[in-house]
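Let me begin by presenting the structure, written as structure tokens, before commenting on it.
Complex shown without one protein chain; remaining protein chains in place.
To keep things simple, chains are lettered A and B as they appear, and every chain counts its residues starting from 1.
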Amino acid sequence: MTSKLAAKPLSRRTLLKQAAGVTAGATLGMPAIAQSKPFAGLKLRGAAYQHGFFNHLKKYIPEFEAATGMTVDLQLSAFPVYNQQADLELSSGGSAWDFCNVTFILAARWISAGLLSNLDDFSGDRKLTPASWNPDDFVKGAQVPYVDKDGKTYGYSWEGGAMLMGISRMDLMKKRGLSVPRTFDDLMKVADGIHGQQDVTGFVSSNLHHWFVPPYIHGFGGDIFANPPGDIRPTLDSAAAVQAVDYYGRLLSKYSPQGVLGYTEDQARAALLGGRSNIFIHSSSWVTAMLTSPDSKVKETALVTRMPLGPKGDFPAANSQGLGIPKNAKNKEAAWAFIQWALSPELTARIVKDTGHASICRRSIIESAEYKRLNTINGQDIGKLYLDVLQQPAVGRNYMAYRTVKEFPLMGDVVNKAVERVVSGQMPAAESMRVAQEAALSSLRRSGAKV
Amino acid sequence: MALASYESQRRRFARQAFAPSLLFLILVAGLPTLFLIITSLTPAALVNPGSLTDFSEPFRNYILLLRDKRFVGSLWVQAKLSFYTVTMQVLIGTSMALLVHAGQGRWQSLRHLFVIPMVLPPIVVAVIWKLIYTPDISPIYRAAKAIGIVLPSLTTHVDFALWAIVIADTWEWAPFTFLMVLAALQTLPSEYVEAARMDGADTIGVFLHIVLPYIAPVLLVCTLFRVIDSIKAFPLIFLLTGGGPGSVTEVTNYYAYLVAFNFGELGYSSAITVVLLSLTVVISWAAMRASRSNQSIE
Partner (left out) sequence: MKKYILHWAVPLLLILMLMPFLWLLQMSFKPTPLILEFPPQLFFTPTLEHYVGLWKDGFPESFVNSLITSTISTALALLMGVPAAYALSRWSGPGKFGLGLGILLTRMAPPIAFTIPFFLAYRWLGLLDTRTGLILIYMTFNLPLVIWMMQPFFDAVPASLEEAALMDGAGFPTVFAEIVMPVASAGIAATAILCFLYAWNDFFFALILTRTDARTAPVAVVNFMNYEGWEWGKIAAGGSLVMAPVLVFSLLVRRYLVSGLTAGAVKG
């Protein structure tokens, strides 16, 4: 590069322009090679679901477009609509998108069906990705769904879902002499103690039971499958699973708002933020909103902490959402340039600093002083809680392995229906899980699994 | 002589006029139906390439259907839904028609406004009723709360969820029966009624012996058409209950949709759809016979 500059008769203007291009490229985390508009004229198409992160990202996209010359068309849809359309699009081998969100529920299905591009080819190519991008910087627990059994990576996580417990009415807790619940038994007692006080419900949840129930199943000593990802015989009728669904079912039917079975996540969050429900156990960004959101009425009385332990251990759910490149994408290199930029350490740090968005997945950023400073609210070190839970599956046994089974979407649906039956009073937990086990077996067999 | 050549001219023109439509319909309706039946004989799944042409076990899907409790349950839910909603629609629609007709032309111009619920896009109807059924935001729930009554959340209640759908569906389609019965009532010769009155019949007698037999054929056709349409129920269930709680509002059409587009099992879903289609064929045949015989009476 130096030789190139020396060879040409330089004008001050050319020198400045080239210098600016290099600097801009470096700030955006791109290789410091003199490239002006490498993707000029290209239209990059991508899709994801509506999430705060993409709203933030969209503000920075013009910089990216200016540096690379491409235009980025990022289509956002509602979460369930996106998932269905993405599944159909990728299963049909479509090439309408160059990059897309890889939803955790569908990641295993897509990876095992070979519907995503192997990203190691891009991240390992020094011509495309600088060493400073460091793929190992992503928290292992968050990368689990995107890595196949041979260790190849098919997605990089942009969002970490670390399950934490949000308590909105510490004032009521103090009044009733209740301390923060540490075990499942404590949780039930606290829910009972608060429920009905000043029109507050003890608990709240939403209709994603396949996400909320497994920690209780694990906590009581069971699992969704016998030994995922190898042995995928469903174990929904085990004593532990029945106990868990009975427990969770009681939390919903006795201590939650009316109509909770129909609640979406944002309805549950609204109840928490409005102080109408005391406890919500969900991914960190949903519960930390109590402390950070302008809509929150409980900023002074809120506490974010780890969810309670079960008799057999502590298994808070951890998931993530990732960005990937469909197998038949037309503009893979351009798509990688985008993903690389969007998840680069530099941009991630900027987003955290500018917007306070905290559920990112780069360890170096999470452990940085700046992050700690921004995420210690009311004396609570949210960053540490977040990281601890996100890493948990990679520390001991990988209890989130059930997520990596490609047939999980079928199981998720079965678990949802089982919980609905229990909460609406149609069947007791034992019978409902027996029905669920039968349905799971026939569903799995029909899809060709040998169980 | 000239007439005979007109006939042949006419016939030739008719063939030419009909051919494009016939060909087109065979292409967009006939072939897909054939394709559907063929797909139902395979374990077609989008994530398994090659499964689309796997005819090794052609009747596997149908045998699985017989043993699929969820499928059998969905047929039962469908039967319940169709029965309740068609009965309600016909009863309410007929009552509305009788009421308007009794007004003797005073409210004629208003009758077109009754039509509004049934021409609204069905998804908008679903949005409206979602608003009404969500306890947090529904004016009805909050009004009840204000006077101290806590209404149960209908769409998540095992006993009321199906009725919630029935109510919304009746709201949407009662105008259909209303229009048909009103039209029929307006052709009822008034002499019949007058004659009956002069014989000393009271209102109920007139209704039972004169009006009801007169509108019975229309009611029959109406009922049959509404039953056929009730099999297609989708937007309400999609938005209001998602088939739940559990599978209490999961009709066969919705189950077929889940299997096809959430699980990606196109072969199995095709089998479910073929069963549904057969049902539609039978009822449509009956409906057509009934309506054609109606028209020949007229």
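Rule of thumb we're sticking to: contacts are C-beta pairs under 8 Å (C-beta built on N, C-alpha and C of every residue); 3 or more make two chains touch, one makes a residue touch a chain.
As the structure is a computational prediction, the values presented were derived from the model and not from experiment.
*Asks:* Of A:134, A:197 or A:264, which sits in contact with the chain we cannot see?
*Replies:* A:264
*Asks:* Using the touch definition up top, pick the residue from B:116, B:150 or B:195 that touches the left-out chain.
*Replies:* B:116
*Asks:* Looking at the whole complex, which of B:71, B:84 or B:176 touches the chain that is not displayed?
*Replies:* B:176
*Asks:* Thinking of the whole complex, not just what is shown, which of B:28, B:66 or B:149 touches the missing chain?
*Replies:* In the full complex, the listed residue that touches the missing chain is B:28.
*Asks:* List the chain B residues touching the unshown chain?
*Replies:* Interface with the chain not displayed, on the chain B side: 2-3, 6, 9-10, 12-15, 17-18, 20-22, 24-25, 28-29, 31-33, 35-36, 39, 52, 96, 99-100, 102-103, 106-107, 110, 112-124, 127-129, 131-132, 136-137, 139, 142-143, 146, 171, 176, 179-180, 183, 218, 221-222, 225, 228-229, 231-232, 234-235, 239, 253, 256-257, 260-261, 266, 269-270, 273, 276-277, 280-281, 284-285, 287-288, 291-292, 294-295, 298.
*Asks:* Please give every residue of chain A in contact with the chain that is not shown.
*Replies:* Touching the missing chain: residues 47, 49-52, 75, 77-79, 81, 85, 88-89, 92-94, 96, 264-267, 270.
Convention: only the chains that are shown with their structure count from here on.
*Asks:* Which residues of chain A touch chain B in the complex?
*Replies:* Residues 84, 87-88, 91-92, 109, 113, 115, 257-262, 267, 270, 409-410, 413, 417, 420-421, 423-426, 435, 438-439, 442-443, 446-448 of chain A touch chain B in their complex.
*Asks:* What part of chain B is in contact with chain A in the complex they form?
*Replies:* 43, 45-48, 64, 67-70, 134-136, 150, 152-153, 155-158, 241, 244-248, 258, 261-265, 268
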